[in-house]
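Every protein chain but one is kept in place in this view of the complex.
A and B are the chain letters, set down in written order, and residue numbers restart from 1 in every chain.
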Amino acid sequence: MLTKTPLLNETDISASTGGERMSRADKEFKIVVRNLSFYYGKIQALKDVSLDIQANKVTAIIGPSGCGKSTFIRILNRMNDIIPGVRVEGKVMIDSQNIYDGNVGAVEIRRRVGMVFQKSNPFPKSIFENVAYGLRISGLIKKSSDLGERVRRALVDAVLWDEVKDRLNASAFKLSGGQQQRLCIARALVIEPEVILFDEPCSALDPTSTAKVEELIQNLKDKYTIVIVTHNMQQAARVSDYTAFLMLGELIEFNKTNKMFTTPSEKVTEDYITGRFG
Amino acid sequence: MISAHINEKIAKLVLWISSLTILAILLAIIGFVVMRSIGIINLEFIFSMPRAGGREGGILSMIIGTLCLIAISTTVASPIGIGGGIYLTEYAGEHPLSKIITFGAEWLAGVPSIIFGLFGFAFFVVFLGWGFSILSGGMVLACMILNETIRTTQESIKAVPASYREASYALGATKWQTVSRVVLKSAAPGILTGIILGIGRAAGETAAIMLTVGSFMALPTSLFSSVRPMSLHLYLLAIAEVHPGAIARAFGTATLLVLMVLIVNLSVHTIMRRYTRALR
């Protein structure tokens, strides 16, 4: 570790240094990560990461490739459970419930924590069915009119409705790359998660589509807590309220975004942000 | 939600059951054949000639017959199949010819063996006048295993890293020098497995043989001798005989055939394991 466990220091909230101590303010943190280590077999991908993610804010995770940022974000919805031979140590609390407790199911967690992937990955189904999928498998929606309304609302929230309302039954593959990514966002929104994770959502998009998605992310934070992984520093500066900088599996610095990009407290952070490496 | 979890459990249980069923079927078949052949299989069974139309004695001439067919079919099919595989992967590129040839090979793989039998009968036995003979049967089998040799050659050559070729070309080697000394050398174990699989297929094939090798029980004296290979012997004993000696010998023959397949598969696995380790 280069520093003591870095935590928010600019907020009016007294940051907790250990997982056990619950301060008054912990309730405002949607996600609390404590002493998180992660292993692919024998390889350690994350080392003792602790950090707090605020509700209704956008938190960006940046760092050079291979730093563990994708691994980190996939821990938050237990997506890494799919990979055989992985191991998680430490705690990830969402609303003070450790999501890695034995009695918590990955499926339930993923309903509460949605995810949008690096490359848009619509299913080979119609536009409507792509969005409806999450509702259908949940078995919660009984009436088809309710289903239609929920799908419409998700598409509206994802700013895609006007572009697709006349062709909901067309294949999702007919959409442009940017539209496909917004469809994937709608697919994540429809089940009304509490947190949405974005794993480099714009890395395959052109600048116009990127701008649309970024604007969308800004609008979504009123309703959701958002964590975004990006290798694009400008993007992190544009969309996020807080930024965490990871390197070689360690959390180097975690700060308010404008502080991080103007006066970082770590020399490495500054080197990275100013493009001296990575 | 709860029902989704129960569904998950039930579904996985069903998946386990169907897979275990398949394992059980395999074990039952092999177990049944092997159990019933205990007492008949011994060195005498393997090394003595059949007597009384196969009701007594061993199956030496059948084993020899099968070995002759294997020898001819692999000798003919291997060079052609390997050559074809080399052409398709190293030379043909995106040539339209390669698509046609690949499709031809796939088509050939789907042709029922009895059709090969009809073809072999009309062409080798009658038209070329080779009669019911090892040669006719061996040639038909060569046609049947050709596809396997081509396919495995293609696959093994594709697995050779491009860097090997580049290194060879960089030293000024010609195409054929590169192919024969670098590519084929690395692909050899994979190609060998193709040939071994072909041997297994040739040993077990019956329908095509039935119409081309005859069923003569004596030891062959030339390429034009008729023989009765093990697979055909098993069939003829099974359908025509109720004599306990014949049935016991049928089980013995079946066990040897299964054993052959077992050896073939085991050696393929052993070769592939060593080979992939070496490539790493």
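The working rule: a residue touches a chain if its C-beta (ideal position, glycine included) is under 8 Å from a C-beta of that chain, and two chains touch if they have at least 3 such contacts.
In this section, contacts and distances are computed from a predicted model.
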Checklist entry - Considering the UniProt annotation of the chain absent from this complex, which name among "Succinate dehydrogenase/fumarate reductase iron-sulfur subunit", "Phosphate transport system permease protein", "NADH-quinone oxidoreductase subunit F" or "Thiosulfate oxidation carrier complex protein SoxZ" applies? => result "Phosphate transport system permease protein"
Item to check | Touching the absent chain when the full complex is considered, from B:Cys68, B:Leu192, B:Val227 or B:Leu257 | outcome: B:Leu257
Checklist outcome for this item: The listed residue (B:Met62, B:Leu192 or B:Leu211) that touches the chain absent from the view is B:Leu211
Checklist outcome for this item: Full-complex touch with the removed chain, picking from B:Phe45, B:Trp130, B:Tyr235 or B:Tyr275, is B:Tyr235
Checklist entry - Looking at B:Ile25, B:Ile38 or B:Ala52, which makes contact with the chain not pictured? => result B:Ile25
Checklist entry - Which residues does subunit B use to touch the chain missing from this display? => result 4-5, 7-8, 11-12, 14-16, 18-19, 21-23, 25-26, 29-30, 32-33, 36, 79-84, 86-88, 91-92, 97-98, 100-101, 103-108, 110-119, 121-123, 127, 143, 146-147, 150, 174-176, 200, 203-207, 210-211, 231-232, 234-235, 238-239, 250, 254, 257-258, 261-262, 264-265, 269
Checklist outcome for this item: Where subunit A meets the chain that is not shown, the residues are 77, 79, 82, 84, 106-108, 110-111, 114-115, 117, 119, 121-125, 133-134, 136-138, 184, 187-188, 190-191
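The rule is simple: only the chains that are shown with their structure count from here on.
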Checklist outcome for this item: Cα centroid separation, subunit A vs subunit B, in Å, comes to 54
Item to check | Complex interface listing, subunit B residues touching subunit A | outcome: 1, 3-5
Item to check | Residue ranges of subunit A in contact with subunit B within the complex | outcome: 105, 107-108, 137-139
